[in-house]
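Incomplete set of chains, arranged as in the complex.
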Amino acid sequence: MVETGQFATQWKDMARKLGLKPEFIPGDWRTGADAAKIEEQLRKDKAHEIKAVCVLHNETATGCLSPIEPIRKAIDATGHPALLMVDTISSLASTDYRHDEWRVDITIGGAQKGLMLPPGMSFNALSDRALAAAKTSKLTKSFWAWDDMLNMNKLGFFPYTPATQMLQGLAVSIDMLHEEGLDNVFARHARLAEATRRAVRAWGLEILCRDPKYYSPTITAVLLPEGHDADAFRNLALETFNISYGASFGPYAKRYFRIGHLGDINDGWMMGVLATTEMALSLAGIPHKKGGAQAAMDYIVAAHSGGARAAAE
Amino acid sequence: MVETGQFATQWKDMARKLGLKPEFIPGDWRTGADAAKIEEQLRKDKAHEIKAVCVLHNETATGCLSPIEPIRKAIDATGHPALLMVDTISSLASTDYRHDEWRVDITIGGAQKGLMLPPGMSFNALSDRALAAAKTSKLTKSFWAWDDMLNMNKLGFFPYTPATQMLQGLAVSIDMLHEEGLDNVFARHARLAEATRRAVRAWGLEILCRDPKYYSPTITAVLLPEGHDADAFRNLALETFNISYGASFGPYAKRYFRIGHLGDINDGWMMGVLATTEMALSLAGIPHKKGGAQAAMDYIVAAHSGGARAAAE
Amino acid sequence: MVETGQFATQWKDMARKLGLKPEFIPGDWRTGADAAKIEEQLRKDKAHEIKAVCVLHNETATGCLSPIEPIRKAIDATGHPALLMVDTISSLASTDYRHDEWRVDITIGGAQKGLMLPPGMSFNALSDRALAAAKTSKLTKSFWAWDDMLNMNKLGFFPYTPATQMLQGLAVSIDMLHEEGLDNVFARHARLAEATRRAVRAWGLEILCRDPKYYSPTITAVLLPEGHDADAFRNLALETFNISYGASFGPYAKRYFRIGHLGDINDGWMMGVLATTEMALSLAGIPHKKGGAQAAMDYIVAAHSGGARAAAE
């Protein structure tokens, strides 16, 4: 497992609570997973005791996305039989992801982010290798076992009382995504993410994710200058403007706030968020430069006028 | 009746269709109703043939608000017995209005603006003089007569099948307005209206309402430079940003677009609207200066930091 | 106009209030409109002063349906040029109706009965003769005039702020009706109406509509024995069982209650209504025989087992 941030850490804790012995490749909470380090770790494991490589596609806590293809290649390069497990909670349906093509063994998804539903539903996509591994696994489990669901899937029923409202909502979400077109959905998320980052830079503030190759298309975490409490800032913004930012965690607790730019959101709504953020920074007395909203507007205009590439150079 | 704009004109046409003979004080669609002209018209009517003075509190088509108190005083000054009828469709619950204190005889309201409901409900508030006039009126009418409703009001029932979903929605709207507090609701509309006007001025564009004393707290109409088609602009904005502006009418048809800032709207949402408008102006190639969204943000920050008065000087 | 009941009477009153001079063919509120009497009235009108024959397809107040085709033939037989106007508020989409085939000139419909929507929308279907008559009509009107709507219909827009929530609901209603199939919808209403009448007869109570040829497919009014207050019965049922019956009117006020069997209702729901009614009759001490619900069940079973025809003989 790779320490990309809070949710990777919780996943590791979950594994430990379930009696597993996770190795946790340390990280500084400011980048995605490094494929080279995963490869190194696997090469050391001559006995093939490692059963799976577990990575968050998008670390919701830090706004760092870990490209999965390089990790797939790194695992392949070692010849190690470990499964590849990927958490796509905050990336699914917002950016390109290829369970089959990248030969991911277990993909974990959820309803409440890019699928635009309330919380209450999670998914697993499984490879044949994952199914085979489940058959010989000795980890005790009941609800989390796949057998009952796989059996009922054949009949189109559910092994337990299903949350039908979620299933009906999901059908609508998927229709909405296809109506817009997945390529357009992904381009929209990329555009709004870049607009957000341009605003942050124009404010003179620092993006938590310190390497552009890990930038997240769905979440941007913004570091406040030393001595400024991000939770106090979030409270002021909530009370004044009824806007709710994501909290900060771990080594950077109270140091940053997170702007979500995923799901049912468009340019105008995003600009409302960025302008509100700039106003809240002023009211909170956080040192910053004006012009963040303006920079985002300039980028969005360029993107829509076909000049996005030029603007980005 | 006073020609403040499209909806005043339609009211006049309605009167004519009903067999009445309205006198229509001409206007240029860029101000509210002038109390002095109303007074002058009434003084000419020695025979008291004029039955009512009809004014739109807020002309939805132009974004000009007609203060009612001066009109009340002008009528009083003449001693003319005409009733005072006021259309508050696009001002009710968004700005101060006093049916009793201003001795309005008939106030007409609707559900779909400041009351934040879908269309489907209209109200009349009546003075004793209005009720007395209705008793002797010879205008034929059935649905628009008040008798059946007044009779049933005593019992708490409706004379016809009531649109109960509207009544239930209204109860919620009124709770929401009182939860925020009417003074806060009115201040919010005033703040968002001023922020909008500051954006328009920063763009170097002209506000249709040419006299600040008639500025509307709920709608701002923005004139485009000569040679630019406002309908084309509205279409481009709708297609690109999914934002829908109000259309233009009458002598200024295709010359302006309208920004609504009323009802369930807050600072962040307003900023989304203004930033989107600035982006759409760029994409449409409408000559304008940047900085409108920024000017609005500066004003809102000042308003929230207690410095609104200073900022306004 | 024909005095079929309360809503016919209100229509006549409406006409009078609008300055028209309706002739009102008297009725006893227990049958539909008699085509022969309409013919007689028209034949007397040598001067062709009668402009229109106005009939309720289904008199909501009494549960009597007036077949329109015989009325059409009666008018044709006289050669009288009067328009034929039909109110289909409580029959539309619940039983067969043919505006074009029966050459109705004006059909009036509403949202809140067979179309299964909340109140808030009404329709007019118009013949060319109706349109021609409107052009020369001298009755003053504004909202009720068709011109503005006809003009905008061409563009797909609305002349006023439309109640879009009603239009969207209507699209769904129509989809639902077509999904079931209109023939099935009509058969369902016929079946539930007959089941209701069999229950009433089994109770030993009297159906207000005294001639089977006028039986309504959507509403059955049930007379209580002399000395029993139908409003007291309705209150008891409402308080005990949370069931709300239609009220009684006119010469039979407090003498009957009405069971609606239209719109989004099926066999099981109908049986809940009839069983509840039988229970409420018992609790109210209304003299009646048991077995009404049973009779309705027997009929529904026969209808579904293909033996409906046999059962009906």
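Note that the chains are named A, B and C in the order they appear, and that numbering of residues resets to 1 at the start of each chain.
We adopt the following convention: contacts are C-beta pairs under 8 Å (C-beta built on N, C-alpha and C of every residue); 3 or more make two chains touch, one makes a residue touch a chain.
Computed from a predicted model, the values in this text were never measured in an experiment.
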| item | value |
| --- | --- |
| Assembly copy number, counted for this structure file with 3 shown | 4 |
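Basically, only the chains that are shown with their structure count from here on.
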| item | value |
| --- | --- |
| Graph class of chain-chain contacts, one of line, ring, star, complete, other | line |
| Longest centre-to-centre distance from chain B, chain (CA-based) | A |
| Distance from the mean Cα position of chain B to that of chain A, given in whole angstrom | 46 |
| Chain A and chain C: spacing of chain centres that average the CA atoms, whole Å | 58 |
| Set of chain B residues in contact with two or more other chains | none |
| Touching residues on chain A, where the partner in the complex is chain B | 240-243, 266-276, 278-279, 282-283, 290-291, 293-294, 297, 300-301, 304-305 |
| Touching residues (chain side chain C, partner chain B) in the complex | 13-14, 17-19, 110, 112, 118-120, 139-143, 145, 161-166 |
